[in-house]
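In what follows, a single structure is set out as structure tokens and then discussed.
Apart from one protein chain that is not included, each protein chain of the complex appears where it belongs.
Order of writing sets the labels: A, B and C. Residues in every chain begin at 1.
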Amino acid sequence: MAECHPVGFRWVMEARERGATIIHVDPRFTRTSAVANIHVPIRAGSDIAFLGGIVRYIIENERYFRDYVVHYTNAPAIVSAEFQDTEDLDGLFGGWDEETGQYHKKAWRYEGADPEPAAGVKESDEEGQPIQHNPFQAGHSDPTLQHPRCVFQILKRHFSRYTPEMVEQTCGIPKSLFLKVAETLCRNSGRERTSAFCYAVGWTQHSMGVQYIRTAAIVQLLLGNIGRPGGGILALRGHASIQGSTDIPTLYNLLPGYLPMPKAKQDKDLATYLARNTSPSGWWGEFPKYFVSLLKAWFGEAATKENGWCYDYLPALTGDHSHMNTVVNMADGGVKGYFVMGENPVVGSMNGPLHRKGLRQLEWLVVRDFSVTETADFWRDAPEIERGEIRTEDIGTEVFFFPAAAHVEKDGAFTNTQRLLQWHYKSVEPPGDAASELDFIYKLGLRLKKLYAEEYGQPRNRPIRDVTWDYPLEGPKREPKAEAVLREINGYTVADGKPVEGFTSLQDDGSTACGCWIYSGCYRDGHNMAARRKPHWEQNWVAPEWAWAWPHNRRLLYNRASADPEGKPWSDRKKLVWWDQEKGEWVGYDTPDFIVKRPPWFHPSKDACGKDTIGGTDPFVMQADGKGWLYAATGLQDGPLPVHYEPQESVVKNPLYGQQCNPERVEWWRKDNPYHRAYDDPRFPYVITTYRLTEHHTAGAMSRWLSWLSELQPEMFCEVSPELAAERGLKNGGWATIRTMRAEIEARVLVTGRMRPLRIKGRLVHQIGLPYHWSTKGLARGDAANDLIGFVADPNVSIQESKAFTGAIEPGRKSRRRSAAISGPPVREIDPKRWQRDLPPARRKPESQHSFKAGESKKEH
Amino acid sequence: MAGAKGFFTDTTLCIGCKACEVACKQWNQLPDDGLLFTGMSYDNTVHLGASTWRHVAFIERPVPLSTQDAGAFSWLFSSDVCKHCVRAGCLESCPTGAIIRTEFDSVYVQPDICNGCGYCIVNCPFGVIDRRSEDGRAWKCTLCYDRLREDMTPACAKACPTESIVFGDLDELRTRARVRVEKLQDAGMREAYLYGEDAASQPGTEGLNAFFLLLDKPEVYNLPPDPAIPTKGVGRSWISMAAAAAGIALMAVGSVFFSKLGGRS
Amino acid sequence: MPSGDGFSLSNWPLFRQLKQRDLFGLEQTAASPRTEALTARTASADRIVPSICPYCAVGCGQLVYVKNEKIIDIEGDPASPISRGCLCPKGAATFQLVTGSHRVQHVLYRRPHGKEWETVPLEQAVDMVAERVKRTRDETWEGTDEEGHPVRRTMGIAHLGGATLDNEENYLIKKLFTALGIVQIENQARV
Partner (left out) sequence: MNQTFVGRPVDRVQTDGRDIDTSLAELTGEAAQQITGAPELAGVVWDQFPAPRAGDPTYYDRPLLKQSVWKPFIPLYYFTGGTAGASLVLGAAAQLDGSRELDKFIRRCHWIGIIGSTISGSLLIADLGRPERFLYMLRVFRPTSPMNMGAWILAAAPSAAITAGLFARHSHGILQRIGEAAGYSSGVFGAALATYTGVLAGNAVIPVWKESRRVLPVLFGASAAASAGAIFDLMFEDERACRITRYFGIGGRLAELAAAHSMERGAARVPSVAQPLKKGLSGVMWKTASVLTAASLVMLMLPRQNRKKRMAAGLLGAGGSLLLRFAVEAAGNASARDPRATFHQQRAGQGTREVE
């Protein structure tokens, strides 16, 4: 955290100075470790085992926050008798279908109930069942937590094998150190104290990334650390508005406000779509209001009740259309045109050579950035061009490079990692042809409307005709006014165009329009709430009048949980929101994330629906049952509880189960994306992890061109322990060549005590650290670490596994810059007959025609 | 507004982010001084110089901190800067008056005056001030003299995310530093001590206006253990010179005198 | 006496030393007129524009100082409860990010099989892109999937990027591209 979010870390340092214990769990000893109280070196890719060990410790030693667990989590909920745990099936849950390589999720449901996943079934498969009430409403719960099938008992059994010894054997963390961490955490939780978890992509970029976070959630729920000040699980996101681009998603599977994109097979019409996504209980019962308001915002007057609010203007999904599939599709010739705005995937994404292969198949490519990135220049500045394997003149891609306006040259809001919308103002005009994306997209839209004007007769062109595109223009370059877009995002009443107060004002009858319901209220009364900049010294410590947080300016989600079931703060030290008996409402330092007038003692009636099902002790209003989920009965692909699986490529056999890897992980079996053996691959004996440095920014487009940053970290390097250096003959300051089946790279060597080999079952496991900022352009240069990494993904969110894989290292500059995607793997293939991965096989994507086993040959397109 | 100002750099709060280095370059619009990989931990800056007025040192030690559970290892960071010595070698040696002491008790090189004689460079006991050959003038931290004139905090201290660099009135800083050391020692960090906080602790400079809280020997941070500015002992040199001058004169007179004798002999 | 660089006979510091009986000449007597007039450049700014750091998602407050329609300084905003005026090295380099000579100011175009970049007028380039979007969309339109379910989309066009952009920009991208039937819209959140 000190590495990549130094200013955020200021508050951690302040906490430390006030007596907090900082525990840093990381394969490397980083700048964070340097100032932490405890550093826990861990084998990359084994965090679930570590966190699972803590879960077990909490349960076995009865250190959980019982009042919290009983009232605010689903620990008492009873699970269907059908459920089979990984304990019973050696690492698989019940419901595994060998044919499809997927789980039947029905096997995990609650007793007599099928609560919908948090945001409807959008993350689920087609098994969406008739909707039933939540288990608490239905009476399927045991507050004594004794029922053998209650979540608590299942949890206890599930994690029983995550003993400190097992943690030591899996993570390489000495038992004593593990116990110290577990005890410190437990001691610091309860009424008077809270602990927080901070994480970044070191947790998410794994083939079971979602389950990493789930495990942390279980720990935090058991300790009562969610919804309370100083608690929580805090994602430290890497880009200025990466949160915003998820809320208002430039993501294939979502519409603004986490509304799912329609699925072709299931969502055949509006009614079906709404029925599938509207939760009978909890806040997602409001779903139709948000969706209809969105369509009203997008298609204006054209959207009527009769035509289903233009529901059939929306394209539909037929599978996973996420980034890696897009690239593979591109490499196979399926994608013709590609827009890249403010991103440099050739450096920042996995398997750069495969990306470039994809770019070469395009008809046209549009890149918008500050300077010509590696992605924009792939046709003349790339290893394969330098090697003479590909000739520039043979590449048919037409490339447009548009200079982008900087944040100081445009109005707009970033949403930061704590959901805060912060407005930045234009201070100067963008230079030359540089323009904002807002301006570019707006003008592109105008042109397309014009180009299609003659063809509006065809139904498929009508969305272009009807999409609302009237924004006031301003400035010498006649750019669209960003505040007008913000107003649309906020929502307004259709009749008079007045901005709505917030999402509670939205309706499903077409009377309101709203571009993103969770952002509703950010332009209340015509005031740009995101632009508020009241100094912190003029307000309380929550600083509610600085900018604006979604939803409803609530700074701490689920903060109802900061008070006990009766509505009183758990302790004076930790008070945030509480029930004011006199006013008859929830009050506090923060805006209550709860129905303000709903008293703590409120119990929903058995036949209540939607938000009326939210009881006075149900802080987690977005969940169908209002509880924090220790057990996720639905919504996840790879199991209702986290399981430790080894990464796709590991140096050890899974110490916990026979099942080696996440059975549902997504693989791309292609010649240009070869994998190593699942474990003990003699060619690749070391664990590799990648990361960022303070001095650079992700793929480098915003740092490698700046002399003030480049001089601080001028070259690509790798970090190795003195033991590994001795084993491989690496010299500090010298060069090393690092190889995987995908590619080979060179790097300078830092031999350092910050890298430590871990002892696992008596064997020394070495890890290699690789920052990934560099490539061939800019001032500071070096090889791109991400070239080494293959496409593998988590099944829930399709995030790649880049934080733990295997590789080889040798001293010297021996790279010939070969890559699997172009020249063939830089390392010899092992006899394919002997080459076996774990069983059962993982799901393979994409299907049939593009996939083939490694070792087979297939002509390049 | 005026009055003695300075920095207290508390290395126990430093996270090695180098914000100070960049904030300094940004405000003062300094150029880079080479993109060279050094192999010295994360320190590719190496030292203070004409174009680098803040430098974060990175020290990897096989020694644990007494308050940390992280194996037999620790990683120390320290943001180095011009010390703005109470008695400053550069200032006292500067022949042109380009270097002056300001109303904030800081030491400032006037770029419109400096003629690049280079004498200050061999007079700085901390190796701070330097000349860039192309430019020909001596440069170093100005304690953001221009900002102080507007009652603004120096760029590095303002940027520092963890308050490792604190700017303020020297009296307050000294008190704060002493309280801090006491607190750290009480918390078990026996190795914490102040470096150059006053004349008593560093008689050779009569104290530093930019002083430090360190966790290891000064040498580990590339700081001199007992620095003294040359001018403090210059009297002896002058005496010695007087003697030498007298000696030459005597020798000359003697030669003239004896030459007479020699002529006769 | 040399002229220029803030020196003139009338304020020869030696005279001032004599006048003020300053034996050592270590302090203000040796100051040049430039030094005496020295002040922070931000004091002369025409306006101070509030902004937010464009790097990571902590969201530190920034202040942009503008003079004569040029940026003279960017630094932390002390009023921010998040950052209290601090910036990390990247944030502190924002000035160089936005005013650096690395910034390209013209639209560049590489024709198919071309070996060099060419410049194209902005308006023409946008026209060209619009034309290609239309062509590709029309060529690759899918009305239904293999099983006959309506999909109303094109898989021939894809988009990447958004985490460095403003919400308003992402909103328009998603809105326009969805209306065009583009589904392969992705950003850094998944990369």
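As a convention for this text, contacts are C-beta pairs under 8 Å (C-beta built on N, C-alpha and C of every residue); 3 or more make two chains touch, one makes a residue touch a chain.
Source: prediction; values computed, not measured.
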Missing chain: touched chains present in the view: A, B, C
Where C:L26, C:I82, C:V107 or C:I185 are the choices, the one touching the absent chain is C:L26
Of A:A543, A:L779, A:A793 or A:A808, which one is in contact with the hidden chain? A:L779
Since one chain has been left out of the picture, which residues of subunit A touch it in the full complex? 428, 431, 706-707, 714-715, 722, 725, 731-734, 750-753, 779-781
Residues of subunit C touching the missing chain are 1-2, 5, 7, 12-14, 17, 23-26, 29-30, 41, 67-68, 70-72, 95-96, 98-103
Against the chain that's been left off, what residues of subunit B make contact? List them. 27-41, 43, 46-47, 49-51, 57, 59-62, 89, 92-98, 111, 113-119, 121-127, 129-139, 142, 145-146, 202-204, 216-217, 219-234, 236-238, 240-241, 243-249, 251-260, 262-263
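The working rule: only the chains that are shown with their structure count from here on.
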Whole-angstrom distance, CA centroid of subunit A to CA centroid of subunit C, is 26
So the centre of each chain is just the mean of its C-alpha atoms; given that, what is the distance between subunit B and subunit C in Å? 35
By residue number and range, which residues of subunit C touch two or more other chains? 74, 78, 83, 86-93, 96
Multi-partner residues of subunit A (at least 2 other chains): 6-7, 10, 694-695, 707-709, 712
Can you tell me which positions in subunit A touch subunit B when the two form their complex? 2, 6-7, 9-10, 13, 17, 29, 31-39, 41, 177, 180, 693-695, 707-715, 717, 732-733, 748-750, 752-754, 756, 779-780
Note which residues of subunit C are touching subunit B in the complex, please. 5-7, 13, 25-32, 34-35, 38-43, 73-76, 78, 83, 85-93, 95-96
Quick check on the complex: what are the subunit B residues that touch subunit C? 17-19, 21-23, 26-27, 91-92, 97-98, 100-103, 108, 110, 112-113, 144-147, 149-150, 152-153, 155, 158-161
